[in-house]
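Just dropping this structure here.
The complex appears here without one of its protein chains, the remainder shown in place.
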Amino acid sequence: MDGNGNSVELREVTKRHGATVAVDRLSLTIRKGEFFSILGPSGSGKTTTLRLLAGFEQPDSGGIIIEGRHMEGVPPNRRPVNLVFQNYALFPHMTVAGNVAFGLEMQGLPQAEIGPRVTEALAMVRLAAKQDRLPAQLSGGEQQRVALARALVNHPAVLLLDEPLGALDKQLRLEMEVELKALQERVGITFVCVTHDQEEALTMSDRLAVLHQGRLLQVGTPEDIYTAPASAFVANFIGVSNGLSGRVEGIVGQHATVLVEGIGVIHAPAVPGVDAGAPVLVTVRPERLHLSRDQAPEGYQNHFAVRVAKVIYAGNETQYLLTLPNNQTWKARIPNADGAATRFHAGESAYLKWRTAEAVLLPE
Amino acid sequence: MDGNGNSVELREVTKRHGATVAVDRLSLTIRKGEFFSILGPSGSGKTTTLRLLAGFEQPDSGGIIIEGRHMEGVPPNRRPVNLVFQNYALFPHMTVAGNVAFGLEMQGLPQAEIGPRVTEALAMVRLAAKQDRLPAQLSGGEQQRVALARALVNHPAVLLLDEPLGALDKQLRLEMEVELKALQERVGITFVCVTHDQEEALTMSDRLAVLHQGRLLQVGTPEDIYTAPASAFVANFIGVSNGLSGRVEGIVGQHATVLVEGIGVIHAPAVPGVDAGAPVLVTVRPERLHLSRDQAPEGYQNHFAVRVAKVIYAGNETQYLLTLPNNQTWKARIPNADGAATRFHAGESAYLKWRTAEAVLLPE
Amino acid sequence: MTPSPKPTPSFPWLVIPPAAVLIVLFGVPLLLVLAVSFASRGTYGGIEWALTVTNYTSIADPLYLRIFWRSLWLAVVTTVICLAMGFPLAYVIARAPRRWQGVLLFLVIIPFWTNFLVRTYAWMFILRTEGLLNQALLALGLIHEPLSLLFTDWAVLIGLVYGYLPFMVLPLYAALERLDRSLVEAAWDLYAKPAQVFTRVVLPLSRPGVIAGCVLVFIPSLGAYVTPDLLGGARTMMVGNLIQHQYLVVRDWPFGSSLSFVLMAGVLAAVLYYLRAGGARSLT
Partner (left out) sequence: MTPSPKPTPSFPWLVIPPAAVLIVLFGVPLLLVLAVSFASRGTYGGIEWALTVTNYTSIADPLYLRIFWRSLWLAVVTTVICLAMGFPLAYVIARAPRRWQGVLLFLVIIPFWTNFLVRTYAWMFILRTEGLLNQALLALGLIHEPLSLLFTDWAVLIGLVYGYLPFMVLPLYAALERLDRSLVEAAWDLYAKPAQVFTRVVLPLSRPGVIAGCVLVFIPSLGAYVTPDLLGGARTMMVGNLIQHQYLVVRDWPFGSSLSFVLMAGVLAAVLYYLRAGGARSLT
């Protein structure tokens, strides 16, 4: 254990698969006891990163340090990490208890110690009653919990999770998001979770990294990344964003004005490194927009007329596709809290409004 | 074609699989040109219903009428319906164009007519450029669109879709929800879609049916079902709901008062058939709740003190787990629109408030 | 999500024995036979190491070419009959309830559990002039004179089909069992009649199994010698009998070896087609 509180460090790690660079000079520091997610689309290198940490693959260059130990040449069976596989990879010929006991047996623990630890791990995932079942006799959600118990029973320094909720039904997924996070807080182990679902990553993680084509785009808390995405890709991946391309007209303190062709002047918070004259993308999230029949600004610094192109009822909210004066289409998500009366209809005109602070300026 | 505007009718249809009743006296009417969804959890009989419509299975009793024709004894190849399979079921040994042409060839159309219709169908799903590829060379989303084109090219009276978006990544799923609905409006064909994802069903459907254990629980527009669920099961399945068990104290016009042990009197809209003294469940959706530090009612008829047990940041909103005075846990989803300053922290006390109209009363 | 090469523990100590086995056990005998085929026959049988190609040139004799031609023809017909009979058999087994599939496969293989010689003799009892089949046909009044069935091409064909049908059924079953049922349903849904479902979807998708089955039946049929010996008699000699004759009776091992290498060359043509069609893996 090293004293600096880091559980995992990747230093300039590169990994090629044939001609493609799966992971490209990736440097990351994951702290002890945090729930860290690696978020990215298919082919972003997130699964390769996990396999490098587990030891199934070796980096072409760069170093991996887990709990202060260099991992070069250390095979998976001698690393203080355990992996929860995407397909669970439960041993079909062993019972639930047999699966959970496997890691302890391989470590050569005495039977007297294995029994109680298996019982404890199964109790933790609420499966004590099914310890004599075979994996094929369990539901998907139960198999997932066995896979968790099988890894956690070894008290690894780091638990690796590969799309842990990907194979579950939607309802179950929402429940497991909460449960997984609660479990992590209880056991206090570092969790490193790979996922392509941004909602999952935001909900569960203490911090997360966004990967794209093997490169690290941004790392930070869910709120950092959601409210201040570092690039248009991150903004889009974290939740569909509306964008307007323009040029910075002027900057006064924390306030920037952007001239957008066909629309006019837009107000947004200034960001370091973006000066007057620079081409920028102004992004506003669909749920930060306000729609009204009233032309008055009502305290919103940005406001202009739009046409409602499409209305999608989605239970707790209504989604509107809006045609802007420059013919771009934006999306707005308005809560349904106020009832049906205030809702807009396709073809109607409306006023779109948002506050300066809701926009994020990205260099183009 | 019959004159009453109905595309599909199921009359008291029952289907057994061995000892289990997969579909139990199901009666449904689906109108011409509507996007109709059948929503239910695993084992609710929704897939069996679809297979009965496609003709792969025959009902044990009851009748199925499609476009005015009784379907008894009519094999799948002679029904005016086409199915988009959950796994797409594209023929791996045929090109994209070969797959799309298959149905037309089997109907014995002349080659001169098949060519243009295949081209048109592929253009509709934006895959004209890939007509000579094999299915294995396409991405999941592209395969899905080929499956759609292969069914739609036949101009069926009814298009059946089995979990059409189930195998797609989250980002793609959200895009396809909008695209599928737009496609349906363009071609004007009746769509019958089976899904377990309530968000998908709400977003895409004109009307939907909720199934549970082979029985029809409720049928109506998304708004009907979301705002006025007919039972606790529907309320829960359509979106996690908070519930309080109590007894009706009194009813005055449209207004009911419910006495809940440990909390007090709750106000809710009255529903027909529920009289004073009846045991009821008062449900309020997480996104209809309001949380404040201020004890004043602010126009909310229901309000009491709660303790914040857990705070989950989820990008556009924050989810709170709240401990009620009677020790129940409720969930509240509060938009993040107001910024971080107003957010609550775990362990804090707060006041939970909601308006009478936001609650739904269900008989217990 | 990302597809990636997945190195597993490589067990290096496992790699050396199989390499040695393949070379020594399989390679050496083949090379030896090849060498012998270029030697001469000694005065009293045996081998004289005088390098010659006469063992190959003398195959061009019309007598031998006729035997090759007859063998080829019988092997092709056997393969076609096995395919025609084996496909429905395999299809029924693959579509049977899971627990029945094992039993049905077992029934198909059961004849293999008895001695091949004994089984072939059983066919002699059935087919000979005073045999079971003639007696049955006479008793039924269908014929008035016993038919000459034994020692004809028909008897050899029956024996070959009987002997090699399981080699056709097993790979076909494997291919059909793997066939995704939703593809069959999709074709049915897309207006295909059952016969069209079969020809347009089931048959093309089981092609690797068809190829594997045909190769596995064709090759041993071509080289068969016990069946034509017992059921075909002297009139229907096949290449296998010719080789057996050279080895056991004439004791001309070099000529027997060259015959079997020419046979192998012919077989290689079929195998190359088979590999090109990617069918090799599907035979398991």
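Details
For reference, chains read A, B and C in written order, and residue numbers begin at 1 within each chain.
Here is the rule we go by: contacts are C-beta pairs under 8 Å (C-beta built on N, C-alpha and C of every residue); 3 or more make two chains touch, one makes a residue touch a chain.
The shown structure was predicted, so the numbers you read here are calculated from the model rather than taken from an experiment.
When the full complex is taken into account, the listed residue touching the unshown chain is C:Leu132, out of C:Val53, C:Leu132 or C:Val250.
When you scan A:Asn87, A:Gln254, A:Gln295 or A:Asn326 for touch with the missing chain, the hit is A:Asn87. If you put the hidden chain back, the residue from C:Leu74, C:Leu190, C:Leu205 or C:Ile219 that touches it is C:Ile219. In the full complex, subunit A touches the hidden chain at residues 54-56, 75-78, 81-83, 85, 87, 89-93, 102-103, 106-107, 150-151, 154. Against the chain not displayed here, subunit C makes contact via residues 6, 8-11, 14-15, 17-18, 21-22, 25-26, 28-30, 32-33, 36, 85, 88-89, 91-92, 95, 101-103, 105-108, 110-115, 117-119, 121-123, 125-126, 132, 161-162, 165, 170-171, 173-174, 177, 181, 184-185, 188, 194, 197-198, 219-220, 223, 225, 240, 243-244, 247-248, 253, 256-257, 260-261, 263-264, 267-268, 271, 275, 278, 280-281, 283-284.
Just so it is clear, only the chains that are shown with their structure count from here on.
The distance from the centre of subunit A to the centre of subunit C, each centre being the mean of the chain's C-alpha atoms, comes to 58 Å. Taking each chain's centre as the mean of its C-alpha atoms, subunit A lies 26 Å from subunit B. Residues of subunit A in contact with two or more other chains: 42, 196. Counting partner chains per residue, subunit C shows two or more touched chains at no residue at all.
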